[in-house]
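Following: one structure in structure tokens, then a few remarks.
This view holds just a subset of the chains, kept in their places.
Which chain is which? They are A and B, in the order written, and residues in each are numbered from 1.
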Amino acid sequence: MASTYKNRLTVSIFGQSHGAAIGVTLDGIPEGEEIDFDVLNAFLQRRAPGNSPWATPRKEADEPEFLSGLVAQADAASGTTCGAPITAVIKNTNIRPSDYANTSVTPRPGHADYTAFVKTRGHADLSGGGHFSGRLTAPLCIAGGICLQILQRRGISINARIISIGNATENFGEEIERAKQENDSVGGVIECTATGVPAGLGEPMFDGMENRIAQLVFAIPAVKGIEFGAGFSAATLRGSENNDPFAVAGGKVQTTTNHHGGILGGITSGMPIVFRAAIKPTPSITQPQQSVNLTTLTPETLTVNGRHDPCIVPRAVPCFEAAMAIAILDALQTW
Amino acid sequence: MASTYKNRLTVSIFGQSHGAAIGVTLDGIPEGEEIDFDVLNAFLQRRAPGNSPWATPRKEADEPEFLSGLVAQADAASGTTCGAPITAVIKNTNIRPSDYANTSVTPRPGHADYTAFVKTRGHADLSGGGHFSGRLTAPLCIAGGICLQILQRRGISINARIISIGNATENFGEEIERAKQENDSVGGVIECTATGVPAGLGEPMFDGMENRIAQLVFAIPAVKGIEFGAGFSAATLRGSENNDPFAVAGGKVQTTTNHHGGILGGITSGMPIVFRAAIKPTPSITQPQQSVNLTTLTPETLTVNGRHDPCIVPRAVPCFEAAMAIAILDALQTW
């Protein structure tokens, strides 16, 4: 199996949920960039369990240890990139593989247990989802958090927020709580916006900004859709409505609306990049579900143990900022 | 600029709308595969202009000429892949660059004219959209059409169809005709399904099937969104509704529903792969639009000439089959 984003930046993510550690190796990052550890940790804490009442009771410190690529400043509060590849790891400390004893032969509906089993001819480490666990978004956020600090200094800001949870577009907590009470889970939609992005980033065809962002966003487990700008609603508009008129403002070319979401022909226009992603409900629910014992090929009713969020959407928010940040910094290392 | 899909298959697309030729170089295709030229041409004809009353009046024969990679059979009705890279070109014959004289300095709203201009510091060949023209989907379809024939022999079928045009979910012709009468254009949604795909294709994280398909689909101009399986509607479901139960049928593991769209954790489950893509309305409309003269940085009212479809959705259908076919054949050359 392969888990490397290979472009101008290379992002190799490794680790299994209940293995020794998870982490990331990142190369191509510009040298001489200061990375503030407090800012990075604060970013990582936004996705860490324990920050919302609905998060999994599994607690992990989730503070990354840098093995390479950063030269620590004297006060140890920050490090400066030295150009060498950056590797950061997070040790797995709160491990309970016994929780997952049954999933290795009886796959959880909606999870990657079955497909990982087939892909690896039964050799996958499926404990806690193994390499397919949502926990692997932590190294993605380390990589993205580093990129975010570099982009910030170049005047680029990225912010994601929840648009909806289930059918609710406000009072999200209630929707999640309701799902939890019913031993169920719920999904949602997140919108992510990057401002300050210069015009001219990206490539035509396969390596456009939409292509890169989509490739990175679908690395976040549970994402089932992505749309840019007006997205699916653009399909219902007339050209006269959807086309964004050009205008000059402050000596710069802009569009007066942004249905195109900051990208035309794969290349940034200088307007904010905007995408929305659909996140499916957490597949791990405590209700009994129909599965199949892969050894005997007989039906089996599965009750998932383990510690799971009724809704991972709140914790997923920074993951999308991370994905967008990697895509933009990657494109900024112009072709 | 770069227009190459680089994975197990390499797909390099070249050409400008009003240049000498457009085409594709394709390497990594298995050797010994017979490619039927009539089948391929029939596939290409589905996207060629002139097949619907709403298509651009620009007529092109659009028959590919193979320069390499295929050894022609005696009757010249088919060729067999010899393992060497395949290059096919389509000569541009019906060229009217004068139609686009004004767009090189005054970008068409909704088009890539502006972003291409910035990207290339003014050097882009913007005539007819240049390298960003929808015409460049012809070489994508050559590559995809070759892949489709190979997949067919492996029991994999791919079919795309229109789901909606504008707000209409039937009588699409009327919706398009209405837009045309009003000097306007209209978009739509296409659904694409692949059946017969074995379980276990794809990779976790960045190189999953959703990632690859998305990377290829966003190479089709005008696509603004993609969703797999239940897609955005999955975000409104409960886990108990969205999870697809496993069952055994005919000695094989299957799911009884397919909200996951044939992909879990980036890897195929053996169920049909299903995605939908949103296509924005053709930006080229004959109504006057607001733009900016890029040389003088002054506002300008633009009236687009040229030959344009009021709706490119019908002609786009095979492009999605092509994108899916490339992604699947690519993944079949297992890692």
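Note that a residue touches a chain if its C-beta (ideal position, glycine included) is under 8 Å from a C-beta of that chain, and two chains touch if they have at least 3 such contacts.
Being a predicted model, the structure only gives us computed values, none of them experimental.
Of the identical chains making up the complex in this file, 2 are positioned in the shown model, whereas the full set numbers 4.
Here, only the chains that are shown with their structure count from here on.
Subunit A makes touch with subunit B in their complex at residues 1-5, 11, 13, 107, 109-112, 114-116, 118-119, 131-132, 136, 164, 166-167, 179, 182, 184-189, 199-200, 202-208, 210-212, 214-216, 218-219, 221, 223-248, 251, 253, 255-256, 259-261, 263-270, 278-285, 287, 289-292, 294, 297-299, 335.
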